[in-house]
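Removed: one protein chain of the complex. Kept in place: all other protein chains.
On to chain A.
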Amino acid sequence: MHSRLRPFCRCARVRSRTVPQPQGFRVRALVRMGLRVPPPRRRLLTARTFKHKSHLVSRFCPPRKSCHDWIGPPDKYSNLRPVHFYIPENESPSEQKLRKLRQETQEWNQQFWANQNLTFSKEKEEFIHSRLKTKGLGLRTESGQKATLNAEEMADFYKEFLSKNFQKHMYYNRDWYKRNFAITFFMGKVALERIWNKLKQKQKKSNN
């Protein structure tokens, strides 16, 4: 079985999983010297910083023998499942157009929903904090658990969030419907082309 070229596979065989990151080496060296090393600070992810595509797609590499797309687990922020698209060697222009459209739609969806979910949770936290403050309560209960508001108090926030983002949702709906129809249409076109090519090949073989 010959290997299939995967120019878009970023996690190529070159990068082994067992190679540790440089930071790890430095830290281990420091530890050997008897120095205590604090854990690295993690960058706080905000809605604005999340502009790149899902980290899962870039890391995943499907097996060489496979000639299908692969779908991954739901993304942490957008809850959408990323798809790793298979690129055949003899990809036709319409297949390429379809793949690019699907890739672009995936990134666009990923960005929208990650942003949406992060904004929602951020605003929800702010709402809870402000309400707790007006009530005169702290952010933690006596048992140390995070204080929450009941469903009726949260209802004000849900209503406000929905009305505030109404226009954004309308634009998203319109674009999503357009893209969905376009993708399905091109899928149909590609499927018909493939059937047509197969029939032509069969005809040639039978003629020969």
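Note that a residue touches a chain if its C-beta (ideal position, glycine included) is under 8 Å from a C-beta of that chain, and two chains touch if they have at least 3 such contacts; residues count from 1.
What we mean here is this: contacts and distances are computed from a predicted model.
Matching "Transmembrane emp24 domain-containing protein 7", "Phosphatidylinositol N-acetylglucosaminyltransferase subunit Q", "Protoheme IX farnesyltransferase, mitochondrial" or "Presenilin-1" against the UniProt entry of the left-out chain gives the name "Protoheme IX farnesyltransferase, mitochondrial". Although one chain is hidden here, its contacts on chain A can still be listed: residues 17-18, 20-21, 23-24, 27-28, 30-31, 34, 36-40, 42, 44-46, 56, 59-62, 66, 68-81, 83-84, 109, 113, 116-118, 120-122, 124-125, 128, 144-146, 148, 151-152, 154-155, 157-159, 161-163, 165-166, 169-170, 172-173, 176-177, 180, 183-184, 187-188, 191.
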